[in-house]
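As you look at this complex, bear in mind that one protein chain is not there, while each of the others sits in place.
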Amino acid sequence: MTTTSIESRMTMRLGPQPGEVIDRGAPLTFTWNGAEYPAYRGDTIISALAACGERVFSRSFKYHRPRGLLTASFIDPGCLVQVGDEPNVRGAHRRLEPGMVVRAQNVWPSLRFDLKSVNQAAGRFLPPGFYYKTFMAPQAFWPLYQKVLRRFTPGGTAPSRRPEALFDARYAHPDVLIAGGGPAGMGAAIAAAESGAKVLLVDEEHELGGHLRWGGEAELAILQALRDAVAASANIEVMSNSVVTGRYDDNWVAVAQRHVANVEERLIKARAKVLIVAPGLIERPYVFDGNDKPGVMLASAARRLINLYAVKPGDRAVVLTANEEGDAAAADLQRAGVEIARVVDARSGGDVVRARGRGRVREVEIAGGETVEADLLVTSVGWTAPTALLNMAGDRPLYNRRAARFFPAEPPHNVLATGRIVGDGTLDQLLAHARAVGAEAAHRASTQRASTGRAATRQRTLTADDPGVSAVPDRTADRSPVPIPDLPIQDHPALFRGASHGIVDFSEDVSSKDIVTAVHEGYDSLELTKRYTTVGMGAAQGKLELVNAIAVHAEATGRTMEETGATTWRPPYAPISLGALAGRSFEPLSLSPLQPWHEAHGARPLVAGHWIRPDHYGDPEAEVRNVRQTVGMIDVTPLGKFDLRGPDVPQLLNLLYVNRWSRLAVGSVRYGVLCGEDGVVIDDGVTGRLGENRYLMTTTSAGPEAVWQWMEEWLQTVHPEWRVHVTPMTAAYASMNVAGPKSRELMRRVVDGIDLDPQAFPYMRVRTGRIAGIQDCFMWRIGFTGELSYEIHAPASYGLHLWETLLEVGADLGIRPFGVEAQRIMRLEKGHLIVGQDTDALTQAFGAGLDGLVKLDKEDFVGKPELLWQKERADYPRLVGLQPVDGTVVPPEGAQIVGRRDEIVGRITSSRMSPTLSRSICLGFVAPDLAAAGTIVRVRLPDGEEIPVTVMAQHAHFDPEGARLRA
Amino acid sequence: MPDSVPLARSPIACIAPGVVVDGWEVTAQRSTAAQRITDCTPLAKVLVHAPANGPVAKALGVPFGRLRRDESSGVIIGSGPGEWLLLGPPSTAPALAAKVQELGHSDDVSAVDVTHARAMIRLVGDRAAPVLSKVCAIDFDDSVTPNGAALRSSVAGVVTDIVRHDLGGDRSYLLHSERSFGQYLFDALVDAGREYGFEIDGFRSPGI
Partner (left out) sequence: MLRIPCIHCGPRNAAEFTYLGEERSRPDPNATRPQEWRRYLYMQSNPAGWTTERWFHRDGCRRFFVMERHTVSDEIRAVRRPSAQLRLDPDGAAGAGETDPEGRP
């Protein structure tokens, strides 16, 4: 497009305005519903369309009525559009980029001719609760209802693939966080920064300045001075096009920062010492018949269009004004060349009854019956105080009848408010208030800094002044060293609904009539009416409609505004993308030093907690056979390991384990079971005594964090006098279990100075020394697999060297690695239980068959009373070995064992096909009367079939005497 | 059985080509960028437990939350109440541990060589604080965590000792975590640092 053709297309574009944000030197084009449109850099999607004379930007939610521009800001409910594959873009806020592809949403087949607008004619059939009332019954029709309703789902089209955009998150620690970058927010920021505070100034718009931006020359001059001061301060970090979405406990504040370099949206989690709420006021629409027709807009919208974007809002206007903003809009319109058909002054009793016109405003009916031709109706009837952040801080804002709006009541000490949300007055008065609030915020932050920042990170003395530890209401206002002046409160006529019914919630298409109907149907509480009619539940989230809804509700119930109260503002205050919430999510991952080898050798990964482990290397059953016949090796690095030192370690072990530990000799290891105080098994493992005062404790792979906390809890809170030092060493060692009849022969080839003779190094002993050239290794003879085996623990940095050496020197013996699955099969063959699989949150030690381990004659140990009582009761389910009579059937884990009357009498906890025995084997729980060896129980399979299963004499299905592992 | 001393490997994969420094395989990659990240796992690391008011505490001379540079033994960090972390050049851990063990009665003091139990990462550069602020909720402002501060918190979801240890006037942090999380933590930091131009710099002896 040439410059002339651009200008000729922008039929509503005005000449240069002093505060305009468009760059006339940078024209661009974009498409709207497939057609090309011109714009200037700085234009929003909607301002550019309006400059070209477009008036309709969407169809409404329920009735598909044409909607135009209402607020010309982020919340404008009629301006949600689809940009590329991004739905629900706030078109009156989003700035245009060259080539942007923009489409209208919620229209079918087109914006101009929308078939679904038949809903409009059927409006009387879509009363509040329509969906509840109509689609309730019969239940069998739901799938059909769903299909129909989905066609009417509003909103844009979600992208089908993952967006390319980057989303991010970070933490921040401002002394003072200011929500709102208008004159009050800027004034507060400058004063706080001058007082030495680190300030984060957040504003939803693209530039700081609030309403000063669309003011006259005086306002623009003040704006420039404020902007210069903000820019000159090194203590102020400005985030524009960003919004504070929530305030949580102890001033934990969420900020959504939009469209920063390379980042679509970034979530900032800020811990603010003081939060200043300075959002200004939101202009409130007026409720009357036709108030949602394109051409009806707020005074602030008309002023934004003219002054920021140099767009003429219409040709002939009626202005309904109840305040200075309306007066200023009338002046702006006149200056912009709009013919002012009538100014209706509500302060002297004037009113607008309805707007008429097909598709847009064509005439306006004024109180008294007169009708005025106009294509533009500008209203300015009052304000909504966006108290959301104050509500989230626990404040309950109060309605002021004289000013016809809500005001903050008593925010907590670490939250302050300034600007029009607090009161009225001249710009000078508001700025003086803001500066005082900023200085006071800096002061309050510094008193916190003094206590929390002391000694770098530590703090011993907390004071009641510290909001971090106190959320008490502000009792200290009189202690403020910076006096905060009062702001005057101006009278304002209470204008909510006029002489006719109209739209209250533009996002959800809820009319004042719907609210009245709801009240008549018995929904006399505002909170219930909200949920029944969905008023306030749409995209604007109460910012435009809440106060009008309260007023209409109050009118219908005959109550006052105060009695009606407000619904609760909850986070998020503004929409935040799922991308930003997912942002930088942390899923820590633990890797064994042998992981590179596993990956290179085809290991199938198994996710076990935060570890990745080899499940198998292709054929777990072959891995089992190899261990039983020659020798195999498994990476068991995730086994929890703790270095325990000190003279009182035996006392600790005696207390935590159910068995006895006082006489464990140096060089010996023992299996132990940990129970909770409720007698429930929580972990197990082997612990060895490596030296006089040095022990190495192992836990299950899932258990180290819990067991560490468990040890520390007993040491710190019950026995602080015990001298025991616990050092977590799980990752310190590469741990590998070398198992199989040829394992001794293999170890002989790599150990240095350790006598492997079974007499010198028998079962359940530990030896330390050099293995494969690696110093400080230790190994013990234990046998989870049931075979002769050595569990080697080598300093992790040399783990890969050891693993590769063993494979190399054991090649002729037939060594092969095996994975977790083969280990699980072998331990089941051997009848070794797995805590958490063969026990559950109710399994006390005797139920797990640990009778031989529990030493009830010990003076004390954790869980002792419960285990004593369990033994006396003898009524608990028993863990037993089980074998299906038909050895080819493997009942799934979790299959239930049923009794004569079909009652559940037990369940299978582990089951596998044993490659060694060539039959299925299980562990499971059975009721005590079924636990005797030889009992046949019935196991019900998922398909309903039942199979007979034999209770075995012991857990072990293979080598119950343990001849192999003791070899 | 080959008698040669085996090569030590960090949990953080060595970017090829590798070189051997003090018995450790480290990347030969060198960076002179203003913002750098280095795998310092080869450093000797000794964890000391002792009563916070005993002779060992006095001899170590640094309380919880602070760091002290000691000419003979490297860096001493007050890493917890009654807990210290000693850092030294590679392969000095046994000597460090033995020295500390002698400071007090053996029933009261324990010095455990955790060289192979932990991963150690160093961030250098004035953007190190913003990088950490993407993965850790601690305030890295000088007023809260000045040079010499030590603390433990969650970094990218991993419990990590964070030590502010500036190098010749350049802001720098040492991060010390369980070894098995090393690669994950390193990757998380490299990702967070990308926007600030962090480059990987290989370990150089003595490294502390």
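So that you can tell them apart, the chains are marked A and B in the order they are listed, and the count of residues begins at 1 in each.
Throughout what follows, a contact is a pair of C-beta atoms (placed from the backbone, for glycine too) under 8 Å apart; a residue touches a chain by one contact, two chains touch by 3 or more.
Please read all numbers here as calculations on a predicted model, not as lab measurements.
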Field: Among A:Asp860, A:Asp875 or A:Asp943, the residue in touch with the chain that has been omitted
entry: A:Asp860
Given B:Trp24, B:Phe64, B:Trp84 or B:Phe181, the one touching the chain that is not displayed: B:Phe64
Task: By the contact definition given up top, give the residues of chain A that touch the hidden chain.
output: 248-250, 252, 271, 452, 455, 457-466, 468-472, 677-678, 709, 712-713, 716-718, 720, 859-860, 864-866, 869
- request: Tell me where the left-out chain touches chain B, residue by residue.
  value: 51-54, 57, 63-65, 80-82, 137, 151-154, 159
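As a convention for this text, only the chains that are shown with their structure count from here on.
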Message: Could you work out how far the Cα centre of chain A sits from that of chain B, in whole Å?
response: 32
Chain B - residues contacting chain A, complex: 1-11, 13, 24, 41, 47, 49, 64-66, 106-108, 110, 112, 114-118, 130, 133-139, 141, 143-146, 148-149, 151, 156-158, 178-181, 183-185, 188, 192, 195
- line: Given the complex, residues on chain A that touch chain B span 168-173, 198, 262, 269, 271, 449, 452-453, 455-458, 584, 586-593, 596, 610-611, 637-638, 643, 645-647, 693, 723, 725, 727-733, 749-750, 752, 772-774, 795-798, 800-802, 809
